[in-house]
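Have a look at the structure below before the remarks.
What you see is the complex with one protein chain gone and the rest in place.
Coming up: chain A.
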Amino acid sequence: MSAGAAQGRAGFGRAIAWVLLLAGGLAMVLPLAFMFSTSLKDASEVYDLRLLPAHPTLDNYVTVLSDGRFLRWFGNSMGVATVVTLSNVFFDSLVGYTLAKFEFRGRYFVFLAILSTLMVPTEMLVIPWYVMARNFGWLDSYWGIMFPGMMTAFGTFLMKQFFETVPNDFLEAARVDGLNEFTIFWRIAMPLVTPALSALAIFTFLSNWTAFIWPLIVTTSKELYTLPVGLSSFAVEQQIQWELIMTGAALATLPTLLVFLALQRYIVRGVVMAGLKG
């Protein structure tokens, strides 16, 4: 095959890739675009599917933000997602590190037990969680919303895999230098896996920010609703006001974006190998 033909074929393949990626990108961006556009529309214009509103207005934002409930739910979601994220970053790492770096009897069994819970879908866990929350008196409380997610098998697994890439020399050097085991974990091992920690923090924050089923089930008082639960109650209680729902949803995506922007650079930076040979 001549070089020209090879290039032509590669060019064709690239064109196909571009088209597919573009289609995928559009499919993902369009709903978002509609969400923002609807949030800028006036009620009379909502069913007019033009992407650019004819008379853009910020009235919906004023309405939503001046409704105390929305801010309360926003705050609830923020608080719950933040606490759960911090908890995961700390405890998943602690367990993952222990599983990755210490030899002890039953280590493999513990790991398998944790891993096996990955295969149980949330829908199946909701009932046992509910029974547990009821028996402990955690129903309709912040702790009730948070407790199932304070540690996750996925996070533990992820952190274990990353800690395994941390060379033992680092830990042993610190051990010889006289650090205790917790300080080694905290001052040496954790900074070496910041990319993984950022990824874990993003995943955890997002999944808790958007969590719907469990907060819906465990809460009954409106003051404890998280944002997704609150927004859906918006939708059912009055006649459906799409422009307001879309405004709420648009506001709800903001923290997601902020979290991603704040943490993404850590994901890209691979620090682990820098202290080693090479």
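We take it that a contact is a pair of C-beta atoms (placed from the backbone, for glycine too) under 8 Å apart; a residue touches a chain by one contact, two chains touch by 3 or more; residues count from 1.
The criterion applied here is as follows: contacts and distances are computed from a predicted model.
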| item | value |
| --- | --- |
| Hidden subunit of the complex - UniProt protein name among "Sugar ABC transporter ATP-binding protein", "Electron transfer flavoprotein beta subunit", "Pyridine nucleotide-disulfide oxidoreductase" or "Ferredoxin" | "Sugar ABC transporter ATP-binding protein" |
| Residue of A:Leu49, A:Val176 or A:Val236 touching the missing chain in the full complex | A:Val176 |
| Touch list for chain A against the chain that is not drawn | 167, 169-170, 172-180, 183, 188, 191-192, 194, 271-278 |
